[in-house]
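Heads up, one of the protein chains got dropped from this complex, but the rest are sitting where they should.
The block that comes next holds chain A.
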Amino acid sequence: MVDEVNMILEMRKEDAAILLRHFRWNKERLIEDYMDNPPKVLEAAGLGPSSKSPARLEAIPGFMCDICCEDEEGLKSFAMKCGHRYCVDCYRQYLTQKIREEGEAARIQCPAEGCHRIIDAPSLDLLVTHDLAARYQELLNRTYVEDKDILKWCPAPDCENAVECAIKKKDLDKVVPTVACLCGNRFCFGCILNDHQPAPCELVKRWLKKCADDSETANWISANTKECPKCNSTIEKNGGCNHMTCRKCKHEFCWMCMGLWSEHGTSWYNCNRFEEKSGTDARDAQARSRVSLERYLHYYNRYANHEQSARLDKDIYTKTEKKMVQLQTASGMSWIEVQYLNSASQALQTCRQTLKWTYAFAFYLARNNLTEIFEDNQKDLELAVEALSEMFEKPIAELADTKLKVDIMDKTAYCNRRRIILLEDTADNLANGRWTFNVDLKSITPNASSGVNSRG
């Protein structure tokens, strides 16, 4: 990469390396900006106006070094383009300390207080021994490698931020390194996909591949219309809520499992857990493959449903602002007072994102004594999210009611809290190797960073 830049921009390799570092190894941006305005880019990177006049040591009459306070006649001194002049011995000692003791290369500044000019390669060659120059070069290369591993570009469109995270690739089976960019985008540092907690990267990769492969089989499930289980009239889903009421027969059912809605809120109802079939059922190969497909569809159905619901909730969110304005007129509430709808919408989005991945996670999870707790947490969050989603879709007239407002605020807080509990619990077990998966998490292939390389 350094070679490429130094060829394209016709500059010294060392300068190219410093520029690249300044641009956080984003080659395209460096070249683009440099072509646009070379002096500005050089100045910002601490390389100042490039000049053809070679750097040299000088003995200036009346010169006193500000570092050692020596002023003897004929004292050899040096200054970079910034003009901060010091004696050769001081400069040398400073550079030696920075390179040898502090292992610094691309960030060594002029010794003057407040001057951010970076020591350039010609100056360095002039001042230090061959040995030290070689060490400097080595450090410069290492900076590049280290930076490349701990810096990643935020994948959000139009965002130019790099996010730093010191996660090692070999630890990706123990943690899901979710990072938040300054722009607000949350993504996984391991694979650059959107936040996919609690599922580890390897599971996400496998799951997405499986879904793509099986899309034909599975597509029908996520379709937007279903038939009422009672009267068979066609029902279209038009919000994120899974509580469906048939317009025709008023039958209330759950969109996900098509079961009675009344059984969801109160007693234990296994909408989130796939009931493993008994061994006798799966005796022959055909039955086994049917069970395995059923099992996959069970989880895929719920995964796809939350994805779709999140989309629908988002549609509602785009209408939220309008809704909030209406609400202000209807209820006399101030803008601040209607912000709870915004918070509710945010909570719905993040919680559904999490729920979605809990199903991919559960698909690969082998049952042990912890899976039940996981499913309880999942179910708890899911019920809360559905309840919130339902309140959130209430017409304006009802939203103006203060009781409902309090309920929505409480439910929003509850959802956020339950989400954190689920994620912390799952992450804790993952870190301590307490989960067993029916696939190998260690087979992580290095294509995780391909998205970065193409930009950087």
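Just so we're on the same page, contacts are C-beta pairs under 8 Å (C-beta built on N, C-alpha and C of every residue); 3 or more make two chains touch, one makes a residue touch a chain; residues count from 1.
To be clear about the criterion, contacts and distances are computed from a predicted model.
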Of "tRNA (guanine(10)-N(2))-methyltransferase", "serine C-palmitoyltransferase", "Ubiquitin-conjugating enzyme" or "DNA-directed RNA polymerase III subunit RPC6", the UniProt protein name belonging to the chain not shown is "Ubiquitin-conjugating enzyme"
Would you mind spotting which of A:Q97, A:Q339 or A:N368 touches the chain that isn't drawn?
A:Q97
Contact with the hidden chain (one of A:E43, A:D66, A:D149 or A:E393)
A:D66
Tell me where the left-out chain touches chain A, residue by residue.
66-70, 84, 86, 89-90, 93-94, 97, 102, 104, 109-115
